[in-house]
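What follows is a single structure, written as structure tokens, with notes after it.
Here the complex is missing one protein chain, while the rest keep their positions.
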């Protein structure tokens, strides 16, 4: 087999059965690579059940920092009889197949264009361990050890991590380390290691961390001063809310040992958002997180918050739709549902983080925006960003920041005021003043409702005050634009080229990688990463200053493109959709193929790009 | 006062207090005009409470057939102290003000640019009747009699109607007729009648009826074979569902006196649509009707019906949004909420009736479409169309019609079949075959779910079958276009002019009237009335064959325009919005002003058009 | 909690401890039908708060949608109010209560609002034991949508259009009992004597206090054959507990022969005095109360009064163990961990 040696640039996939505790071993392995100073990106591809179905853990190593999902598996470890046949198919020619050869494997599973590496994993565990449950766990450690040796990982790091992990329960350290060594030694003895895919120590991870977006959002909420977290369990947002509880229970305990926050599991999503609305109406920063089905159920309440102008932060960790769809797959397909949620003329600002750092910063920022703008702010993340550990800049915070509460009147303000009108546009920016219940015994009270009302918050059915209010809300929409975070223009990717690419969220890494590959093909593109809707002038300018624009999205109906043409009055023919909606994180190859096609180059079709996923995970 | 005489061309407004039984007297009056053979259009403008607030009944008479709402009141009858001041303001100069002068009226209420007609209504009732409750009612009959005399109405018709109305309770006829005469005689005695606004017998109403859209939709559902009506009360859709019950209880009783339909008041809108979905899944034509807030609550279930491909008819009688908004005002503002209802990539076909005849025909048709296309069909009507009696073509039905059940397999079909795959695109039109539970003991059963699945309806999390299914649904969307009703091109309004107007629903009459007025100004426009979304080729051609297009809508955000540019990839700059969203039916003047403005003519601004509604109803 | 004496003084009007007059507890003009039971309840609420000398701004009025849910606009004009969406008042009230445990939450709902669309939220508000007063203005129909039967319409009751209800009724008081509500009462809009003390007791009660108030809809459900008409209720109402509410350190009213009374002392020293004389069940025993209600239902008796109380159940804040300071009172310093914790946190992520 002819092979080119590759350093810090390959993809490993570990195929396992869910509910067998492979997760911790797999994470350990990915973290170890990170500690080698090399950028790494693990993705967990799991089924929508609790135990017994195939689950995959895919690790991309790239010291170029290409951390989007990549097509093609270089090293496949499969110890799952259910998926092994499909797993074998998915190995790139010249790659490696690591399997358990305790019992001989069916001939047809052994391809001759890959290196087959049999290790008696079960055999070794039965030989060295007695407790059947532990045997299962250590089997995972054995293949971790083996693959580590195969790619020349520094064993010291792994062993160090094991002993850190079991601080306190030291007697667990030895058997774990032993399992690692069993795997490493066996492979070293029977095969040629390291293979042509090598890890090499680098120092690229200074100030970098491995963090999941859900925890990052939760941490952002804690830093932003969120005090009421109401939620209803749903994959993939559940871990976001529990992370909020975890962090808050750590950082938010008062002198009496009581909690400076409330964490409530609601009876459903309607109640969850209702609670968040009630909390904000009453002056606390309340929020909730959910996924598609929850968004649909929150639709009526979102309309109330829009019209009654109640601050609210809602985090949508998107998953594969429609309906219950693919609950454990990723997508960016709730954009229209969120932007125009609810009947009548309603619109909601959206925010699109791309990295855990983004999740932290933008979620924290969303709480200020919600109170300053007195409207729901929806943070649009997704399963890939939320539930996978991502390579990210470290988290930082500026201690000079204070909560921006927006236009809230104190008892003193009210004392000084002539008259208070809840919906009076005093400052001409369409943002009006509010009061918190209990502020003043005789001044500033008003009645909040979802029906039409006058500037003084008095019920009315007259057309004129209704129109004034609706027009003020349109004007407010323009004010909102000026508050929204600017798009990002990656340096070295904006040289006034003819064509541009608009992308957002988790298409980040793959888009940049594709742009580089295209550059090698002589195709130069300018890039803009959108961070928020409604779009501000910078977004508009970028579009107007390019002949044609590719809009990269992870949904079927090009929903962001719809927002762009509708809100900015762009000629649709100018915006070319680049779509991926198979439930898996978009790859650079996918983007590359579609864009290069537009430049008349031949391109490997999307189909064979999907072949790689016959595993269909 | 200088006046031009007007025959069959004026507007009368009756201002009253709701809950005082004025409705029946007012309807009687409008109906009488209809029986004079003259086109008439009454509109009820009522508050969102049950008793005691101002309510207005506005009647437009026009033998040109201009039956949209018109600015400017020619004859105002106000017996409501709460609104009388505002009512007086709203009379067009040269108009008439009819009031109760039992007690002298405040000087400032008597304008000198209108004819003030005082009638001692209370006086007359106390003089002639004893029962206080009846006095209240007869007061209404007195002004009806008076105004009838004023406009030269044929009293015979009125009296005939009264006696018809009280068939059975004859002794109610005399006092009612007497009240009419009291009013007529008094006015004849003290004022010059008829006035310059005259009714003149015509024979324009052959084959015409006065019908409310809600009843028409309900009747359509009965004729279409709807058997399960599940609903939750909400203005303005409540009367639609009760009309269904009324008609069905009349036409749908079996030999045992039992009902060939089920009518269920659900606990909320989620349950209502759930029931409709369950019924359709089980082979019965189930439907529900609601308004904005209900639509929002049905969002999750709509996504299920889209993805699981379950037929469903949903009627949205739109009212003023957002949120609870203006529950007794009209709007067309749920278009986006309905077209893209639910998270994930979902879309729903919409149907837009304009008249009661339309409501009947298109609602009936919707049931065929729903089953043929196996997806929710949303009929978009509104409060104006639904709750007001409209001048309409009579209802007709072709008895050769049979229910089109779409691709449903019988036990025999199943016997003959090799294999049955619920989501197999056998015919290449992306419409697949379904089976009804209980059809066959061992063949054709399948599992319905909102999660991803294979063509055989087997649960899967694999990307490829998921993609195949999503792409088939996109293909199905194209098939749907070919099933949707064509737009209407009014004769005499399509002469290849440079500019066109797109309108739909209750903007019908006013748009035609505006087009005529514009023609008088030398502005010639082609018209197209959209009846359905997704748009078919005819809609696309109309747009491409015109330089610029005005899109007339009754919402703030130009929602239909959004659908046009997004679904047809039209350059937004080509579509000029003409919007009315004050909660009142759009007027020709409103449309005229906006369009003529675009042609650089000076135009009275929208503001003074709204002045007319300082009543603000 | 500072407050200022109201500008307008009505020397002729009696003042409460705070110097407020009843005027200070009024709202805007009601737009309900003349004679609607709801208006009487509104009046009773205003009167109760006045008598309790609670500053208006310490009260938050919560409601859903319906004629009943409109009433918060018609009382306590100096209190903030939130007329939310249909059937969802409990969740909004929960959020508000979590944000500020020091305000007094007064929830008003209808039988349609709570027993149909709002059933789920009602049940879970009970389960969480929100510290709030929850009043259902129960007319057995959907007033605002013109009189359809609601889920509390009694089996066999005939509505205005002459139809007999054949569905089992949902007894919201019975339901609250089954769910373990801590304070359950039933009353009648036409009986101020009984209603006002109940409201005062409920408002002073440190947990979820539920009052199902039968409140006839004169326009749509006051006809003969309706079991929610004024006449029917008057005929079938059995007043069982003679209750009085006693503020801290005032003496017990004469209306109750002290011998026969049981006292439920509340946190602030105030207490309820219940005359058990003619009570044939023990209001502190859930099963006994359930049994009484059940028998009443069978006998077509409308059992009213304080049916059950449990002075000891923990309310939501206790269960969640939240700070005694209202959450909405904390500032950035109180809430933001600050960059200090990030070093260690980042380190843990490497």
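Letters A, B and C mark the chains in the order given here, with residues in each chain numbered from 1 onward.
The rule is short, and it goes like this: a contact is a pair of C-beta atoms (placed from the backbone, for glycine too) under 8 Å apart; a residue touches a chain by one contact, two chains touch by 3 or more.
All values reported here derive from a predicted model rather than from experimental measurement.
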Touch partners, limited to displayed chains, of the chain removed from view: A, B, C
Given B:108, B:203 or B:398, the one touching the chain that is not displayed: B:398
Contact with the hidden chain (one of C:28, C:53, C:161 or C:291): C:291
Of B:106, B:411, B:426 or B:537, the one touching the omitted chain in the full complex: B:411
Residue among B:140, B:176, B:318 or B:439 that touches the chain left out of view: B:439
Candidate in contact with the missing chain, chosen from B:58, B:300, B:382 or B:553: B:300
Chain C residues that touch the omitted chain in the full complex: 116-120, 123-124, 126-129, 151, 166-168, 170-171, 174-175, 177-180, 286-287, 290-291, 294-295, 313-314, 319
Residue numbers in chain B that touch the chain omitted from display: 34-35, 205, 208-211, 219, 222-225, 227-228, 230, 251-252, 254, 256, 258-264, 266-268, 270-284, 286, 300-301, 304, 394-399, 401-403, 411, 415, 435-442, 445-451, 458-459
Touching residues on chain A - with respect to the absent chain: 19, 47-53, 232-235, 238, 265, 267-269, 293, 323-324
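Here is the rule we use: only the chains that are shown with their structure count from here on.
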Inter-chain centre distance, chain B versus chain C - centres from mean C-alpha coordinates, in Å: 40
Chain B: positions in contact with at least two other chains: 47-48, 293, 323-324
Residues within chain C bordering two or more other chains: 85
